[in-house]
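What you see is the complex with one protein chain gone and the rest in place.
Up next, chain A:
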Amino acid sequence: MFVSTRNETILNAESGPTQSAPTPGARRSAAAARASGWVDLSTVRWALGRIVFGFAAVIIVMSAVFFVTRSTSDPARKMLPLGSSQEQIDALNARLGLDDPLWMQYEHFLSDMFHLDFGRSIWEGRPALEVVVDRLPVTFTLVGLALLISIVVFVPLGVIASLRPGSLTDRLVTALSLAGLSAPQFWLGAMLVLVFAVELDWFPTSGSGSMIYAVLPAVTLAFTMGGRLAQVTRTSFLDQAGSPYVTMARAKGLSTFYILRRHVLRNALLPILTIASWDTARAITGHAVVVEVVFAWPGFGRLVIESVQRQDFPVIQACVFIGAVLIVVINVVTDVLNRIIEPRMESR
């Protein structure tokens, strides 16, 4: 970490925050394996492989951040007043460890990262990671609510649209989901505020406090997430509807609803799940930035913007780290779920 001192590093190394990430993940997939009745070593090995892969991905992302910042910025010059002497700059660089050879800095950087030490926030003085982690629950609340709305509203819409392709219902759902998908969030958010907060006064315009504050930002996010989800659901259900096993299920005299619920849903779920988790990851690390700024929602996304504006490098790096870890975790969870639904995944 280029702004943290080496002393801090050593201190933190001694206090030793442990690396506990792989175990819960592995345990989860093994439990999943047992629950569905096909516990075998290959599943556990596969899950471990996924987690190792995820770690590698985080390291690569963070390394990219390291080298890009190293090659494009000169923090000592920025931190000192204009017109400071070269000696002063060198002294600060030495204090920050920036006069070390690059490989040594990189080594320290990686070591710090493994100890989850990203230095202290320049703005708040607290450990950077703590600053970021503190913001996560509010963002999770927002994205969780948006995901819930997408699943409860948009997935059924996609199913209904798939029942009669080309019908009026189908076209209405498609229009709605495409509109939601393509409307810019800053505009959509502002429109929702205008109608439901300013005109109708059902919800507060912005801010946080109780769940009522989460409704409008969550709906804004849900349009983006759900729009895509409705489209994928429709396509996936349509794909399955043409399968011989659906004709067979009908020949068995099963009702349409029963066939959808018991036969089609599970087969159609894979792409839906994949897109839903992808959208969730995107929402946390991307869409939430816009929505949280529009609605003054004090979450992770707004922290990203604030820390960039304040040039709070430790916090920015901690944000990138947390973002990368979240994406990896969401991906691993998705893969595990996919395998539970579709045990043939590996043999395919």
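One rule holds for everything that comes next: a residue touches a chain if its C-beta (ideal position, glycine included) is under 8 Å from a C-beta of that chain, and two chains touch if they have at least 3 such contacts; residues count from 1.
We take it that contacts and distances are computed from a predicted model.
Participant: When you check the chain that is not on display against UniProt, which of "Protease", "ABC transporter ATP-binding protein", "Electron transfer flavoprotein subunit beta" or "Hydrogenase nickel incorporation protein HypB" does it turn out to be?
Facilitator: The correct option from "Protease", "ABC transporter ATP-binding protein", "Electron transfer flavoprotein subunit beta" or "Hydrogenase nickel incorporation protein HypB" is "ABC transporter ATP-binding protein", the UniProt name of the unshown chain.
Participant: Can you say which of A:R95, A:R126 or A:R266 touches the chain missing from this structure?
Facilitator: Residue touching the chain left out of view: A:R266.
Participant: Using the touch definition up top, pick the residue from A:I160, A:A249 or A:V304 that touches the left-out chain.
Facilitator: A:A249
Participant: Of the residues in chain A, which ones touch the absent chain?
Facilitator: 243-245, 247-255, 258, 262-263, 266-267, 341-344, 347
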